[in-house]
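A single protein chain has been omitted; all remaining protein chains appear in their positions.
Naming follows writing order (A and B), and every chain is counted from residue 1.
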Amino acid sequence: MHKLFTLLKVQYSNMLEYRVEIALWAISGIIPFFMLNIWTNNNLNESININNTMLSRYFLSAFFVRQFSVVWVVFSFEEDVLLGKLSPYIIQPLNPFFRYFTQHIAEQITRFPFAIIIAFIFFLLNPESIWIPNLIFLFLSIISTFLSFLIQFLIQSIIACLCFWTEKASSIERLLFIPTLFLSGLLAPVVSFPQYVKSWIYLTPFPYLIDFPANLLSGNKTNISGGFIMQILWILLLLPLFIKIWSEGTKKYTAMGS
Amino acid sequence: MIKNKYLVVYRKFLHTSFASELEYKTNIIIDTITSILSLVGSIFLLSIFFQNTGSIGGWKFEQALIIQGIYTILNGITNTWFNPNLREIVTHVREGTLDFVLLKPIDSQFFISLNKINPSGFLEIILGVGLLFYCIKINQINVSLSFFILCLITIFCSICILYSLWFFISSTTIWFVKTWNATEVLRSFLYIGRFPITSFSFSLRIFFSIFIPIAFITTIPSEVFLGLNQLWKIILQIVISCVFLFTSRRFWLFALKFYSSASS
Partner (left out) sequence: MVKNIIEVRNLSKCFDISSKNPGLKGTLKHFFKRETKSLKVIKNINFEIKEGEIIGFLGANGAGKTTILKMLCGLIYPSEGSISVSGFLPYRRKDNFLKNITLIMGQKQQLIWDLPPIESFYLNASIYDIDRHEAKRRIKKLSDMLEIEEELFIPVRKLSLGQRMKSELLAALIHKPNILFLDEPTLGLDINAQRNLRKFLKLYNKETNATICLTSHYMKDITSLCKRVICVHNGSISYDGKLDKLVKKLSPVKEILIVCRSEKDANALDNAGYIVKSKIKNEITLKIENKYVSSSLRTILNSYDIDDLYINEPPIDEIIGKILIKKEYKL
């Protein structure tokens, strides 16, 4: 634990060096606001029984959840493998993924002020959507955002481990990003999906990545216990898979001796 | 003679980058699936919007598909040409191999923006063209020679504007080295191009017409496609694309000047 804390401190000061990049990255997450604009400007939300205010809160929450659950481990990992930086990490008595994990946490801390600034601008433009979430719900939504981050981190770490077998694992990540983008609720709340999608989507991890935490935060209706159970189930499913693939991968990596 | 040389060199570029891409065959397959899924996803999203309404911003579903088609073509072009070359420039600057490019007796902008191609973007272009043909059918568009020429002109202008935007970001690499995040911002803005510009509120419409001319990139070609062409809009688009091309060229030369007076 102490190790992790030290690592986090180092990574944080490292991330501060990249604040311009992180600010830009925060800006690049504003797609939900464009979507909100389409929804409200064309009165599309009337049919799904969410009024303008609630919808704008939903998309702002979706923006926040996305900001704090963005994962990019596969890209760093791939670069480290290509540049041969991984070998020294592997012989250290700490799984290198803890290093990436703390990197992500540190990056989220650095990102926080920028996200707040963007939210502030959003409230200036849409003063009617200001709300103060109930403390319990705020707490629950933070937990579920973190769980969402964990799910995505595990999925991407598994993909990253594929680097041991194929040169460019990031293209698999780009493939997986497409359903994440369209099904997670970032562009449209899952309630608005047609029935034939809704019937199976709640079994996949996607709605629990953005839609569930965003609904919690914005105060929209959602199945709280069901959501948490599914999030935890997915983590329990992915974690052993990751551990397995990691040990197989390192075995292969060290056997190759490169 | 000079034109001939550039053609010969470009043929070599094509040859070498095809050969390098073929070294990663599984990658091409995965990218192919990605581009199909991406198109399916966008149409899915569009269908959600049209679930309970007949038109968005004055565009019917069949018409909005045209925008989707043009966006897909342009995105394919971005993935085939602009994106892999931008990645190249970043490595050139980071590893200092830009020096080699500058010492070649060939235009550096030509070298740097056409050196690589990524064939997996071709499928997106084909899908986009296919979708457009489907749109011709469902919208009962009369195809004539003038229609065809106007479409080509406007799409060509869109490509020029897009190219300039990407190349502009590429040039900033010389100062910032890490421009990945800037491209992400551009990408997220370009995302808007999937929808008719009229479906946004007035302020966003202004923003996307003046600051980042995304309105011009997809909406105008789509309007031409639908036969709603207003001559002044087309001329304006041509003028804007010329201005963009010119500016990106000047900016590159400026960046190079900075590079050679400050690099060490």
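For this structure, a couple of remarks:
Quick note on the criterion: a contact is a pair of C-beta atoms (placed from the backbone, for glycine too) under 8 Å apart; a residue touches a chain by one contact, two chains touch by 3 or more.
A quick note: this is a predicted structure, and the numbers were derived from the prediction, not measured.
Every shown chain touched by the omitted chain in the complete complex is listed here: B.
One of B:58, B:96, B:130 or B:227 touches the chain omitted from the figure, and that residue is B:96. From the options B:16, B:51, B:203 or B:247, the residue with contact to the unseen chain in the full assembly is B:16.
In the full complex, chain B contacts the hidden chain through residues 5, 8-9, 12-13, 15-16, 19-20, 23, 95-97, 99-100, 102-106, 111, 257, 260-264.
Simple rule for what comes next: only the chains that are shown with their structure count from here on.
Per-chain Cα centroids separate chain A from chain B by 28 Å.
Contact residues on chain A toward chain B in their complex (touch as defined above): 18, 20-22, 24-25, 27-31, 34, 37-38, 41-44, 46-47, 166-168, 171-172, 174-175, 178-179, 181-182, 187-188, 192-194, 197. If you check the complex, the residues on chain B that touch chain A are 24, 26-27, 30-31, 33-34, 37-38, 41-42, 44-45, 47-49, 51-53, 56-57, 176, 178, 180-182, 184-185, 187-188, 191-192, 195, 199-201, 204.
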